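Complex shown without one protein chain; remaining protein chains in place.
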């Protein structure tokens, strides 16, 4: 088993980093100037969160790896983000739904983490949770507004929900690493986080007139480094400069 | 001025390589199984051509760079392919039109090169020209068939032609490097190549009921390492493994 | 019936059944299903490997991979032709695939996550496929048998190339070895599942064998595959991810663990990691390509009409 605390920090950091990559792709291409601004801002928050978590992970690991080393010099199987965040920007509905589902887990998770037995985790999550409250207020409003909008906007949001819902299994999964950290009070018990996620999404999708698909299909593995085929392309792009010019400063 | 002969070999090889990348993206996604086969086959020919030209360029350069070194370890500004071949696969019409325009230059160029004063160039082009005759027979037939097909197929082919035509300027360009090689009989005079290109495309577009756009817009620079913004992403993907695991065998 | 008896006698005598010969409806149906699935597998099989064409690490490897994927599309074409001799068109079969009514090999619902996966697919997946296809060369239906003979030649070539990718990785850096072992870990069990469920759970095996469509049982083929592959893994220095794997002197073969059949049936049902992506990619190719197929058809029609008018 990998070091649980390091793994936890990498999972948190990788989620933020890969979601930031997808978010950053919208820059200049969003459907309204306000969304360009919001997505850039969200990307900025997520990169800040990446820096905090990966720094903490690198320090805990004790091999001298910086946040940048961890972001730019690991390979695909070493990334532990959930598969949800790597899903492509098929359209803006996918981007919003991906963000909302992530936020719906992220907020109660962070809420639990602010009670962590680990001081460093408390400090990071206290900082991050403020941003995430703002994110979910925005993403929830948009999911409701577009679900309960025109026929087309509802169809697009429902389509995005159908495609992305199976990936929430990865968000809500826990394994022995989590068990160990939960037992030590470093991270919250998964049950209330899942409960909060379910309550949040049930209320929102009801207001949005959207329906959670009941196919039973689940997609998992990201937290253990098993990704979808999109991931390799994300990394090739993200890491290109660091890989091409190794060891220099930027 | 860079060594003219080396530059010429790189330009030929880079054209083939980057077109092969774009061609390879279709694998499994073409509109008919026959096209999957044809595109894979064309990609295969183009990679073979890449190997021949880059090997020759590397040998002429005399710095011990292999074809793989040249393909996987140069950076964007060092690639000398024309901008046409890096244009994206917007739809299959773009892919076919890009291929046809390239073939329409490639064939007369190779025809001239088979008369080169340089024996190595004669040898490579004699081998390559057989493949390219087959390529243009195919791409020409498809351009005509789809131009003179349904309203939609004509509109798509015309759209692709409108977008890609400005890039033919880069294909047909020549500079002092070419002048030097022409003077030494290594490469053909540009005039008959351009004439052949014009005759070929005029006849084909007439049969295809397509019209060359007369905007006067021209796009050039690829042969001197000035690319479109697509190029960096092509290279990030193509070179990722070699950049990530430097110095190993594959 | 006397027809059925004569039919069975031909098969027992090793005489091939040809398209125009009388055949039982069940025989025809079984073949259409099997050849169709096989053809679809070749077509869908382009996708996981195609995923690495633009990222192949050398020009040589890129060329080999392109050639391989081209072969697969070609195999798809032979097989659709073989199925068409039974009175079902390629377009019909394609529609069935896209509607989710016709299956393809479940192995292609796993993602290719590293370059080593391309090696593992060639070595393990094509290896398992060949094991199955070799016996199909003797299939009682002539067109299928002949298609298989052509295909088998190319497949064994593919297997050697896949093995060679892993050989180089296993002789390479620590990271490359790790990449190879990781691929082995992920592809081993799905490859074993390629032979289908155990004979006792296999619905079609007995009848198919009687009809000469199948020459060997799933379990026999699986055993043969394991016996052939484990020494190759040893040679490569890769660990087979099966704690129960052990040489059994008595039977002259390996004992090995049971694949996770829940996973198998789950993937068959459509819940594998890439089922959705694979079908969507094929649907998109088909839908986006409609204008292309229609355009060429319209042009051919214009040419034909012009020719008729000129005569």
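A, B and C are the chain letters, set down in written order, and residue numbers restart from 1 in every chain.
What we mean here is this: a contact is a pair of C-beta atoms (placed from the backbone, for glycine too) under 8 Å apart; a residue touches a chain by one contact, two chains touch by 3 or more.
Keep in mind that what you see is a predicted model, and the values were worked out from it rather than measured.
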Margin query: Given that one chain is not shown, what are the shown chains it touches?
Written below: A, B
Notebook entry, point to check: Where the complex has a chain not shown, which of A:6, A:71, A:104 or A:164 is the residue touching it?
Noted result: A:71
Checklist line | Absent chain, residues of chain A that touch it | finding: 17, 20-21, 24-25, 27-37, 40-41, 43-44, 47-48, 50-51, 54, 67-68, 71-72, 91-93, 142, 144-146, 148-150, 152-154, 156, 234, 237-238, 240-242, 245, 248-250
Check: On chain B, what residues meet the omitted chain?
Finding: 75-77, 163, 216-219, 221, 226-229, 231-232, 236
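By our rule, only the chains that are shown with their structure count from here on.
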Margin query: Need the central chain here, defined by C-alpha centroid distance to the all-chain C-alpha centroid.
Written below: C
Note to self: Centroid of chain A to centroid of chain C, CA atoms only: how many Å?
What the structure shows: 37
Item checked: Residues of chain B engaged with two or more neighbouring chains -> 237, 240
Check: Where in chain C do residues touch two or more other chains at once?
Finding: 55, 175
